[in-house]
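Structure in structure tokens, see below.
One chain of protein is taken out of this complex; the other chains stay put.
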Amino acid sequence: MNKRRIISLVLLLLISLTLVPTAYKKVSGEVEGPRLGGTLVIAHWGEPLSFNPDAQVDDAGYAIHSLIFNKLVTLDVDYNVIPDLAYKWEVSSDGLVYTFYLYDNVTWHDGEKFTAKDVKFTLEAIKKFKGVAYEDIKVENIDRIETPSDYVVKIYLKEPYAPFIQFLAWYGTFILPEHIYGNVTDWLDPNLPALQEPVGTGPFKLQEWVKGDHITLVANENFFRGRPYLDKIVFKIIPDATAALQSFLAGEADVLGHRPPLTEIPKLQETPGVIVQMEPVPSRWYMCFNMRHKPLDDVRVRKAIAMAINRSEIVEKAENGYGEVAEGTYTPAIAWAYNPNAKLPEYNPDEANRILNEAGYARGEDGFRFKLTYVSWQGPEEEAMGQIIKESLKKIGIDVEIKILEFSLWLEKVYKGDEFDFTVVDGFQGPDPANLRFRVTGETPQSLNLAHYKNEEVEKLFEEAEKIADTAERQKLYWRIQEILAEDLPYLPLVELIVFRIYKSEFHGFPWEEEARGKVGYNDYRLVWWEGGTPIEKPAATKPITDYTTAIVFVLVIVVVVAALFYVRKREKAVVEEEVAEETGIEEGEVE
Amino acid sequence: MSIKPRLDYKSKFNRFIYLWRIYSSDKLGVAGLVLLAGISLTGLLAPYLPIKNPFSIEYPRFLPPSIEHPLGTDHLGRDVFSRVIWGSRTSLIIGFTAAGISALLGVTLGSIAGYYGGLVDDILTRIIDIFLMIPVFFLILFIIAVYGSNIIYVMVVIGLLTWPSNARIMRAQVLSIREREFVQAAILMGVKNSKILLKHIIPNAIHPVIANSILQAAGAIIIETGISYLGLGDPNAVSWGRIIYEGQSYITSYWWISFFPGVAIAITVLSLYLVGETLSKIFNPKSMAVRV
Partner (left out) sequence: MNNLTPYIIRRGIQTILTIFLIIILNFFIINLAPGDPIRVIAGEFAFSNPEYVEALRKRWGLDKPVSERLFIYLNNLLHGDMGFSFRYMQPVAEVIGERILATLLLTFTSLILAFIIGVSLGVYSARRIGKPVDLALSFTMLLLYSMPVFWLGILLILFFGVHLRLFPIAGMFSSRVSYTGIFLVADVLWHMFLPVSTLTLAQLPIYYKITKASVIEQFNEDYVRTFKAYGLNREVIFKKYILRNAILPPITIFGLQLGFVLSGAALVEIIFGWPGMGRLLLDAAFYRDYPLLMGLYLVTAVSVALANLLTDLTYVFLDPRVKLR
């Protein structure tokens, strides 16, 4: 009897031990995802101008447009072209015909089906209404657009244009509904309801826009790639960077949609529950010399200025150490095109002084050789750079006057006008090095060539590079361009920029995170999920032992063991009674 | 105590002593004057004081207040203490220039309105009313945002927008003085109007305007610091408002950058108020600008 007891107990113990690991796993607290539900609040820096995403430059609206609309193809966070509305595309060998194959299960937010005619309409509208993408996709270069079926679009170009697809994936190319914009005479007409209540194909729909305060988006249940995990996304509009940061720290927002004061980054990194992700971006701060003004037309002066500015100091003080010193004339973030041999001058103020002395720019009585005006727009980094540059150039005898203009005035005076000697700008220089063309050639305001730099060789190199498809060949040409730029120095790059993504760790699935990287566009939050949501049931094949199963098995085993124990005891009892009865001759129940 | 300066004093010096006696009876007024004098002197002598260069970026950044840097250093490595001292120059220049322009315009237009009366007076009063209704800060904000943030603009625009209050005061004064015997006598004697105005009326009527101007200087400083705080100030000058603006992003970690200039503004404005309102009490007993 004892032996049996012991045996059954041991068995029971063994069985429970095997089940413990599964139970224990649940307790250790790793949240599995993705989960459905939740609201993501973003502290956003500005208000969109409207919900026509292709008509005007709307940097504040871009993030929001990216959730409401789709493009044919889009860029992921590494600037690769990935499918959006087109799941596949082909380019003819002569580079003149682009064929896109579209998803056939896409519906607009108002229920209409999306077809190839929407694509054709959008491209033609960009041409007709001079949308922002007009130049980058070279709309004039499109000969015709055909839609052989509802889900196939063929674009015929007049001349090959290598970066065509990159720019198609970038900016101002969101596909618009033909059934809404079709007969419109002015796509920015303020009376158009679509400007306030957009109809797109994207993973989220607009729920409400309370001007000056917030914009609420809700999940599109019928999104063609599947309903997004989040229920809602709220863009809270907080223009002031410090207020936005405080709001984020106070828990009022989940994502900080602002570049915070860079001195706060270490603090943010130490805050529990907050993730600070940093990556280099293909953008840099660079100084533009107005070469129309003497003495900036003299390359020696430009070189001297380049030598007088300690770019490390700028990274340290204006960027709080977050950034890399610029060494070359193109951004190293587009690695294949970057020429590491075309280097900028080293910091050497003594040499700078010597160059200026030799070039004949003598110092006056006040110690200054000449005066220059530095004009920039508002912003802590720009203004800090101005102060540093001013102090640096003082040392080589150049008197700098700083003018900080608000942005539209800056556009007026610097971009359109001529009232500056040098300025500082930044800007995205990807996804293809062809983008650089807009910055170093051409005339403002059509281009961004603020230095008014003219170099025929450079212009020819750009033109050639756009036409050929072979990357190695193109690289040679772009490398040569960078060499020339390093000699002529119409621009002085200062800092390679780092982008910061600051958000709460309870949210996953952002486009830069591993689980979503390469699958979604760089502004697309459709794969973002919240730890507090409800778990999604996974298909049975890969299902590990869940809690329920564990519980049921556990209970079953206990029941079986207990039943077994009872059975064993009953049997023992019966045996004992038999033995007793044998010995005493008394039956169960009889009183002695 | 409300005593109007007596016009029959033998010399200007005596008059001044007399004024001083009255003024010094008000202790707060004296305190304000001392404070103001101290600030002005510091500002004037700033280049000669043994303080660090306010523009130099060579010191370590973000140092908290210490003996070496009494108010710490800012995000570029500049000494906050010397910037605050130099900032007093900027603020006082702006304050007094703006108030000066305002006073000049106000006195001129106000005396003309009060002296000549009639249609001229009506028109000018209408204009004054209109100007008084313009929301000054709003308009300055716009003008600076649009035309650029030169410190000269700020001064001139404030002056151009605030003259009406001086004009009103001046006009009331002129109206009453005009009826005095000696003025009437001068008119009868055929003295030229302009001479009457310049030699007799204005010197006697101007006292309330002086008091008001000091208050306006304070107002101008407040407006300028407000504009600089929004980032629209002149980046080449050292302005308290701008220091606060630049330090604002770091306020949770490096509070001293934005804190001390605010204190400086408060003290300067305070001293101006004390002086201005004591003077107001003396010259303009019925006025609403009565000190606490």
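Note that the chains take the letters A and B in the order they are written out, and that residue 1 is the start of every chain.
Assume contacts are C-beta pairs under 8 Å (C-beta built on N, C-alpha and C of every residue); 3 or more make two chains touch, one makes a residue touch a chain.
Note that the structure is predicted; figures quoted are calculated from it, not measured.
The chain not displayed here makes contact, within the full complex, with A, B.
Although one chain is not drawn, the whole complex shows that of A:Lys371, A:Lys416 or A:Lys460 it is A:Lys416 that touches it. If you put the hidden chain back, the residue from A:Asn222, A:Asn310, A:Asn348 or A:Ser447 that touches it is A:Ser447. Shown as candidates are A:Pro190, A:Pro272 or A:Gly367; the residue that touches the absent chain is A:Pro190.
The chain that is not drawn here is touched, among residues A:Glu197, A:Glu406, A:Glu459 or A:Glu531, by A:Glu406.
The omitted chain makes contact with chain B at the following residues, 126, 129-130, 133-135, 137-139, 141-143, 145-147, 222, 225-226, 229-230, 241, 244, 248, 251-252, 255, 258, 262, 265-267, 269-270, 273-274, 288, 290-292. Panel shows chain A; residues 39, 41, 49-50, 56-57, 129-130, 132, 134-135, 171, 186, 188, 190, 195-196, 210-214, 216, 234, 236-240, 243-244, 246-247, 249-250, 252-253, 406-409, 411-412, 415-416, 427, 438, 445-448 of it touch the chain omitted from the view.
As a convention for this text, only the chains that are shown with their structure count from here on.
Rounded to whole angstrom, the centroid-to-centroid distance between chain A and chain B, based on C-alpha atoms, equals 51 Å. Those residues of chain A lying in contact with chain B across their complex are 241-242, 246, 260-261, 263-264, 267, 317, 378, 380, 383-384, 386-388, 390-391, 401-406, 409. Residues of chain B that touch chain A in their complex: 55-57, 61-62, 75-77, 145-146, 148-149, 231-232, 235-236, 246, 248-254.
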